[in-house]
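Sending over a structure as structure tokens; questions will come in a sec.
Missing here is one protein chain; the remaining ones are kept as they sit in the complex.
On to chain A.
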Amino acid sequence: MNKPRILVVEDEADIRRFLRLALEREDMTVFEVGDALHARIDAASRQPDLIVLDLGLPDDDGKAVIRDVRGWSTAPIIVLSARESETEKVAALESGADDYLVKPFGVPELVARVRAQLRRANLAGARGQASALIRFGDIVVNLATHEVWRSGEVVHLTPIEFRLLAALVRGQGKVLTHRQLLIEVWGPGHALRSHYVRVYMANLRQKLEEQPARPRHLVTELQVGYRLAGIVETP
């Protein structure tokens, strides 16, 4: 496999340098830019496999860059943001970003997220939705037959619980916002009722997680949404 090509868009030179060092050590090719203008140019000319994008750029809003790039590229975008700007994160995800990292973050966290997104993109590119069988932890989900097993035993899910799980499975580890989940599972009329997602997610955790209060797979991104962690590539 070729070296993955990563475009880093960050206006702080020191953070840019550490991102480059960390990713190059993982055998990736890194291109750096410091503003939105060059981000747009390089996203087109360098054809990166993944973009790491700081939302606070000096010349333009990071979300505008995401929307532009999403117009013609499916490369995963990981957003860097501050803790307190939940609405910003949600807006970035709904503009087309795939994941986010909260500053400050550690190298292992960064590498794990980048690798997960690259894997996700590869899987999607290689076989699309061909495989209906997904595995995470001791859970196996069959998207075609709507069956779920936990440690080999059938788990009974209600239709909505299954739709919610299926949405997360199809997201392949991407963070899905409350709104995105509500629209996908309940329909557009429910876009503002985020407590629905919370209640059904709690039910899912009761059925699928070993410790529902310390979930390993159905992970809460507080005030943002949910994602499915720990998907095994081949069942």
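The rule is short, and it goes like this: a residue touches a chain if its C-beta (ideal position, glycine included) is under 8 Å from a C-beta of that chain, and two chains touch if they have at least 3 such contacts; residues count from 1.
Quick note on the criterion: contacts and distances are computed from a predicted model.
**Student:** If you had to name the missing chain as UniProt does, which of "Radical SAM core domain-containing protein", "ABC transporter ATP-binding protein", "ABC-2 type transport system permease protein" or "histidine kinase" would it be?
**Tutor:** The record for the missing subunit names the protein "histidine kinase".
**Student:** If the missing chain were put back, which residues of chain A would it touch?
**Tutor:** 12, 14-15, 18-19, 21-22, 25, 56, 82-84, 86, 103-108, 110, 158-160, 193-196, 198-199, 201-202, 205-206, 211-215, 219-220, 222-223
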